[in-house]
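In this view, the complex is presented without one of its protein chains, the others remaining in place.
Order of writing sets the chain letters: A and B. Residues in each chain are counted from 1.
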Amino acid sequence: MRIRAAVLRQKSVRAAALVRFAARGAGAVMLVGVLGAAAGCGRGAQTAPAARSPASPVGPAGVDFQDIAVRDEGGRGTTLRSALGGKPALVSLWAPWCAPCLREQPALERLARAAQACGGAVVAVAVGETPETVATFARSRGLTFTQLADDRFTLADALGRRRIPALIVLDRAGRVVFSGEALDTNATAALANAIRPSTDVPPCAL
Amino acid sequence: MGLALLAAAVVAGVVGGSGACVVVPQNRRKHLADPMMRFEEDALDAHRRQKFYTTREAAAGGDGMPAGGGCGCQ
Partner (left out) sequence: MSVTLALLAAVVAQAAAPPPYQIESMRVRFTHFDQRGRGYQSAAGPAGTPGSEQLAVEQPQAEVVARIGERVTERVWIPMDVVTAASPDHSRYNRPITDDPPDAISTASRRNVAGTFDALTTYHVDRDTDLGFRTAFHIEEPFESWAFGLGLTRSMAEENTVLDANVYQVLDWFDRFKIDGMRQARSNRSTTNLNLTLTQVLSPTTVAAVSYGGTLQLGTLANTWSTVLLSDGARGEERLPRERWRHALAARLAQWLPWEGALKVSYRIYVDDWSALANTGEVTLVQRLFAGLRLRASYRAHHQSAVRFFTKAAAPDGAGYRTGDSDLARFTAQTVGGGLTWDLSRAGVVSDVHVDLGYERYFRTNDLTVDIATCGFGLLF
């Protein structure tokens, strides 16, 4: 009986030591990992420029964001300024691999048609994608509004937008009057207000 | 065994710490967002594998899912 108790005690001590060791090891791993990641991330090298102020978006060498080179569905070089032609517009940043972006495409198509009737526009800018990819996608989904490709992320970086979906609303002068993420009623209302020629005229029903 | 645990801890620590060097913005995660890059592409397929190995081997756990119990299989 005593021997059995002693054996059991010994096994219990070994088991307890094993458990302590494993717990310490696991704790050390998690601590190192969390501290290392939390301490360094955000201060270390980044793969994109830091977010800039949305109030005054400029690209490299101080170029206005509306003049940053992008490409249309046909692969031809263009700019946001050329594509908009002075119209107030909602500009949506998206990508085909972004599920929330895909979900709002039908709503953007409906919005584009309504805005066009009132003198506004909706433009989609695919970040990190080629014009060919954009054209294929637009065809497959029956999208008719303006599609641009920002394959080098230049426009997205100038706007300081590091997430998608993202959107901005521009007035007739090309100023950013609204900045948001997913398409919602606030964005639609901002576009309606941007399209209004004056406050005496009721906003366009979008 | 202790050495193996220590080695695993060091590797894990390095992995965790080395990630501090890079912040990849969400709009540049095209490849990371691909379903092929998920550790578990299909939750139901992951369950049948986890359940199978948990009930056929002495080892279980480390995959974020409960290890043991919940059925009469072991």
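Keep in mind that, in the parts below, contacts are C-beta pairs under 8 Å (C-beta built on N, C-alpha and C of every residue); 3 or more make two chains touch, one makes a residue touch a chain.
Quantities reported herein were computed from a predicted structural model and do not represent experimental measurements.
By the touch rule given at the top, the unshown chain touches A, B in the complete complex.
Not every partner is drawn; the one left out touches subunit A at residues 15, 18-19, 22-23, 25-26, 29-30, 33-34, 37-38, 41-42, 47, 102-103, 105-106, 140-142, 162-163.
Residue positions on subunit B in contact with the hidden chain: 1, 4-5, 8-9, 11-12, 15-16, 18-19, 22-26, 28-32, 34-39, 41-45, 47-48, 51-53, 55-74, in rising order.
Keep in mind that, in the parts below, only the chains that are shown with their structure count from here on.
Per-chain Cα centroids separate subunit A from subunit B by 28 Å.
Note for the complex: subunit A touches subunit B at residues 21-22, 25-26, 28-29, 32-48, 93, 95, 97-98, 127-128, 153, 156, 161-164, 166.
If you check the complex, the residues on subunit B that touch subunit A are 2, 5-6, 8-9, 12-13, 15-28, 30, 33-34.
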